[in-house]
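Each remark here refers to the structure printed beneath this line.
Every protein chain but one is kept in place in this view of the complex.
For chain A:
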């Protein structure tokens, strides 16, 4: 078990390292070095940088030196929390990102919870009442969930909400709270706005999980031990929930490690459609404006967030599933 945890941890560290290299590559990709870009940016806003200042900046970031030296300089600053300055906003990157990172996390976690709480009971129901009307309806809805990319789903829901209810469904806050400092009232406002985007984000993953759960449980329900349990006179609920459902949960659980990155990814694109104040719109904007420190930092932070989230879900899994613990010994 310790070995399994260590392996997972090592893998997580490796992933973070790879993501950091990729983020740095993204920062470096635009033609010319970013001091040029910075000077051009300043020039367009009317101020200028002297040659000495530019030279000092180049030295500070090790520009002109080999890639790994530059990467080393950048990462050693990142480790102490200095992500550089956003060229477009002229403020430290961390300030620009602000609450957005936590809102992204909140949205993804919300979607994760929706996925679990929907997929589990529906999957069980569809398997136990196979070929019932409800099973067909869930299957149909599930296929739609898989086939409609979530940005399209957001777009369509937004259109129909507008057309039939005249309501605008975007955003995570009401207008009066958007800029307000945090308070209980603001948190409550957020709680009221969060469910819709969380459900939209969760739909694709939920549909897939329902199908996995249904197929696994159907396999288990045909096994002799279920017949035995029934023959011994256990109540139907107990027969199903106590044994086959637990057995069917295993592959279901192993999928969850890949569900979280998928949700974080998806949150970017639906945030843009629904106008949510997560890092999504900021990332796209910074990429279009070639504000590379901001963009690279967001990619890096999202990656770290995903890895940490996946690691935590691994821990939870091991706590829930005794077989996983023993398997690893």
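Here is the rule we use: a contact is a pair of C-beta atoms (placed from the backbone, for glycine too) under 8 Å apart; a residue touches a chain by one contact, two chains touch by 3 or more; residues count from 1.
In the analysis below, contacts and distances are computed from a predicted model.
Since a chain is absent, check the UniProt entry for it and pick the matching name: "ATP-binding cassette domain-containing protein", "Na+/H+ antiporter subunit D", "Carbon monoxide dehydrogenase" or "ABC transporter permease".
Spelling it out: the chain absent from the display is recorded in UniProt as "ABC transporter permease".
For a quick check of understanding: of A:39, A:78 or A:268, which residue touches the chain that isn't displayed?
The missing chain is touched by A:268.
Considering the whole complex, which of A:5, A:75 or A:155 touches the chain not shown?
Considering the complete complex, A:155 is the one touching the chain left out.
Please identify which residue in A:210, A:298 or A:318 touches the non-displayed chain.
Checking each option in A:210, A:298 or A:318, the one touching the absent chain turns out to be A:298.
So which bits of chain A touch the chain we can't see?
Counting over the whole complex, chain A touches the hidden chain at residues 11-12, 14-15, 18-19, 22-23, 26, 29-31, 143-144, 146-149, 151-152, 155-156, 158-159, 162-163, 168, 170, 257-258, 261-262, 264-266, 268-269, 272-273, 283-284, 287-288, 290, 295-296, 298-299, 302-303, 306-307, 310.
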